[in-house]
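Here it is, the structure, as structure tokens.
Taken from a larger complex, these chains appear in their original positions, while the remainder are omitted.
Just so it is clear, A and B label the chains in written order, and each chain counts residues from 1 on its own.
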Amino acid sequence: MILTIPSTKKREVIDLTNVLAEQFRGKSGHFYLFVQHTTAAITAADLDPGTDLDLLDALQGMLPQLQWRHPHDPAHTPDHLLASIIGPGLVVAVKDGAMQLGTWQRIVLLEFNGPQQRAIDVSLIGGAPEQQFEL
Amino acid sequence: MILTIPSTKKREVIDLTNVLAEQFRGKSGHFYLFVQHTTAAITAADLDPGTDLDLLDALQGMLPQLQWRHPHDPAHTPDHLLASIIGPGLVVAVKDGAMQLGTWQRIVLLEFNGPQQRAIDVSLIGGAPEQQFEL
């Protein structure tokens, strides 16, 4: 299924953990998460107050300041590059509805070019075809 | 199966999307992509003209200039480090032969030490053993 997540800012860390937990209620297996956009990414993170902005600032500061070739909008290039560096997806294990995460681990969407509606493919890996793509 | 991809330059972003789409024709499931080398990586990317070189330049510029300990060839160290930072693989969902990507998303091989022949394991996750490793 496609989970649609709205973002509200240009750059934002959105905690997906609770909305995913609702999808996984009562289910077990390994689930695929993949954001279908080139200016967003998915990873795991600690989310103490302020660590979301720390992560966004670190990612911007980590990239060198270059003359980007990207013709569409050069200022927009780092958004694409960070999406590729972090990566579009994760696999997460779920056992009786519980994601098998560490105590402080959250699954997050990194938005680099919002606000937008972001489509995330959430599907069961290795089940029968109709189980895989319909949760 | 092992997909062999030739690279032609020292550093290069190689679009794998079309060659993968041929492999996946008529198939459904979640496919594993894993490059079996320590100076190459796989991720998703936007590929407007010039964004491939933007990505390669950003990755080089992002690493600090240090005295590398790597005894084999210190100048070659960043190629290994970038491979570890980006990561060797992805999982990608395929439905009736169509990779479930965003409009502008491409699956790419990042070559950091070409030209070489690069081996990529492409296999179906969770099928019967003979389905998994032979597409």
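Following the convention adopted for this analysis, a contact is a pair of C-beta atoms (placed from the backbone, for glycine too) under 8 Å apart; a residue touches a chain by one contact, two chains touch by 3 or more.
All values derive from a computational prediction rather than experimental measurement.
Depicted are 2 of the identical subunits; the complete assembly encoded in this structure file consists of 3 such copies.
By our rule, only the chains that are shown with their structure count from here on.
In terms of their C-alpha centroids, the spacing between chain A and chain B amounts to 19 Å. Of all the residues in chain B, the ones that touch chain A in their complex are 28-30, 43-46, 48-51, 53-55, 57-59, 61-62, 85-87, 90-93, 95, 100-102, 104-105, 108, 125-127. Contact residues of chain A toward chain B in the complex are 32, 34-39, 62-64, 66, 68-72, 77-78, 80-81, 83-85, 87-89, 91, 119, 121, 123, 125-127, 129, 132-133.
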